[in-house]
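For reference, the structure I am asking about is given below.
Of the protein chains in this complex, all but one are displayed in their positions.
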Amino acid sequence: MFRLPTVFGLRLFAVLAFVFIYAPIAVMVVFSFNTSAISVWPLEGFTFDWYVRMAQASDIRAAFVNSMVVAGTSTAVAGVLGTLGAYTAHRFRFVGKHALQRVVLMPLVVPGVVTGIALLTMFDRVKLQLSLRTIILGHVTFLIAVFFTMVFARLQSLGVAIDRAAMDLGASRLRAFVFAILPNLKLTLVGAAVIAFTLSFDEIAVTYFLTGTQNTVPMLIYSMLRTGLTPTVNALATFALLFSLLPIVVASVITARLGRDSEVEPWTV
Amino acid sequence: MPGTRSRTAEPFDSPDAALLSLRGVRKEFGRVVAVDSIDLDVAEGAFVTLLGPSGCGKTTTLNLVAGFESPDVGEILLGGTRINALPPHKRPLNTVFQGYALFPHLNVEQNVGFGLRMQRTSREEIRRRVAEALEKVHMPQMARRSVDQLSGGQQQRVALARALVNRPRLILLDEPLSALDAQLRKAMQVELKRIQESVGITFVYVTHDQEEALVMSDLVCVMNEGRIEQLGPPRELYDNPQTLFVAKFIGRNNFLPAQVVAEGLVFPGGVVVPFAEQPGLETAVVAVRPERLALWKEPGPRRLPGTVRALRFLGDRIEAEVELEGGTTVSVYANGMPVEPARAVFVEIPAPEYCRVLEGSGT
Partner (left out) sequence: MSQLAHASPHPRRRRPRRGGTLALFAGPPVLWLLLFVIVPYSGILVFSFWKTDYVDLIPAFTWSNLDRLVTDPIVRTVALRSLWIALVVTAATFAISFPLAYLGAFHVKRKKLFVFLVIAPMWVSYIVRLYSWRLLLGDDGVINEGLRAVGLISRPIDALLFSPFAVVVTLTYVYMPFMFVSLFSVLEGLDERTLRAASDLYANPVKRFFAVTLPLTKPGIAAGVMFVFPLTFGDYIAPSLVGGTSSQMIANLIQNQFGVTFDWPFGAALALGLLAVVMSALWVLERWRNVEDVRVF
């Protein structure tokens, strides 16, 4: 009412901000269909050529498979460890609990380069060859935090009553966990898995130091960009973009179906 | 249909004495009519309460006066001046919010002095007046405390001090006591009334608790579905509810369906009781307070047959729920008379002066 001018100004700003947010990506998508080999404005023509070449390039295909393997494995392992850790932190009291929470978060707080070289130097000392395995080890380490935080929050909202009730009815702590707690974590785990998978798929800072002969998609793009620009990168990047958005769509569908628990929304980490 | 169209309320003789006036004020939210053309005059120095169930429009009315909402139709006048177009920060009135709305990043002193600071008062003046306000609400030593260390009652008093310190002509209070426990509430009700009387500021108070309204107010304005059902001093509302809604809302009442005949009213059980003429009514609902009904073992004039269904121990007396013929249940106090459930008893209707005959049928 009295603030219309300000609101108008804010709205104008928002429009500009959205241009800022979406322009780069839009441009990239557009160029991926450009016939010209040089990414120059204006566009020459429309073609799917680059996508075809991308699909045919064996190194791109391999990288894609690698990324899927790494992301899938890391998510699974981190999911188990993170959930166990969250349960432990929430339900038990023991010395060093606070320290545990801090340590879990460290890989997220510390810049990727530090985590990368820390692991690299350690692997080198134990003569572990760099490969997809080392990448997975690295990814799991920071993905644990994703599961930990989300499961912990969920456990807090569930409260201690549930597994106490189960134990009161004769279940051991382990069975209480499996039969009373886990079913209530389903939605949270799905959400966390989506986030974790995407983070792993897109990760580059830590991955850079842990990559051996097999590349992941981001690593491939990185080396392609450093050595020279082929337009196939546009197609690859656009494809990676769509692939990144896929999990969100999937997650939205799942959360919409399992309606009640609206607390898990992947984009509000 | 509850009540009649709202009436112009002029509690004091000359309308010029009205500090706050609402004229034909109407507010809609989408399809919902929150406030349906109300007229209200509040005299200076009065303690007026807007009373009603949630959704009746009382809080919206308060927001309209404070300026957080704008009326779609109608005028709001403060001291004779139209304030519709004034934004909240320019209106010379203050609000005590539900939940207190204290500023968490400021301590008590800074909270209370906020309004003065906004008006560019000098620092010494602020300090002086803040101390004065805190004295008035009995919190003199608390100036430096941070607000999250205060109890509910203390926060409430800080919120009040924050409003009082500005010496506004009018203070609006939006269910300020609702978050407090019963005992504290009663104490605070007395406190609030005392402060209001000693300072002389006009209070417009909003609550859904009829007991609270009756205890504190000079005038109670019962609202329902955006309209004013009745406006008057507490005694009048209690003794003379004009509509079924008011009778149901204020105090405890029994409601007896009755047929209007030439000789009077016919109550459940076929008992005819002489009553004054009830022009225009064929059926009526008679409201009687439980304490006015009497319980008898034997039949007699004005006594309705019934069966005791349940008993309640209230500490100082026993309350009996008696089912009359036709299914109506009434609450009666069984003073001294021994009763057990399933006992057949007779409920005596008091003299007509203790009954309110209202439009309506059934309950």
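Just so it is clear, A and B label the chains in written order, and each chain counts residues from 1 on its own.
Everything that follows uses one rule, which is that a residue touches a chain if its C-beta (ideal position, glycine included) is under 8 Å from a C-beta of that chain, and two chains touch if they have at least 3 such contacts.
This is a predicted model, so every value here is computed, not measured.
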Practice problem: Touching the absent chain in the whole complex: find that residue among A:Pro111, A:Gly159 or A:Pro183. | Solution: A:Pro111
Practice problem: Decide which residue listed in B:Met118, B:Ala187 or B:Ala310 touches the omitted chain of the complex. | Solution: B:Met118
Quiz item: So that we can see where the missing chain sits, which residues of subunit A does it touch?
Solution: 2-3, 6-7, 10-11, 13-14, 17-18, 20-25, 27-28, 31, 38-42, 80-82, 84-85, 87-89, 91-94, 100-101, 103-107, 109-115, 117-122, 124-125, 137-138, 140-141, 144, 149, 152, 160, 172-174, 177, 198, 201-205, 208-209, 217-218, 221-222, 225-226, 229, 233-234, 237, 240-241, 244-245, 247-248, 265, 267-269
Quiz item: Residues of subunit B in contact with the chain that isn't shown?
Solution: 66-68, 87-90, 94-95, 97-99, 101-105, 114-115, 117-119, 162, 166
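Here, only the chains that are shown with their structure count from here on.
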Practice problem: Report the inter-chain centroid distance for subunit A and subunit B in whole angstrom, where each centroid is the mean of the CA atoms. | Solution: 57
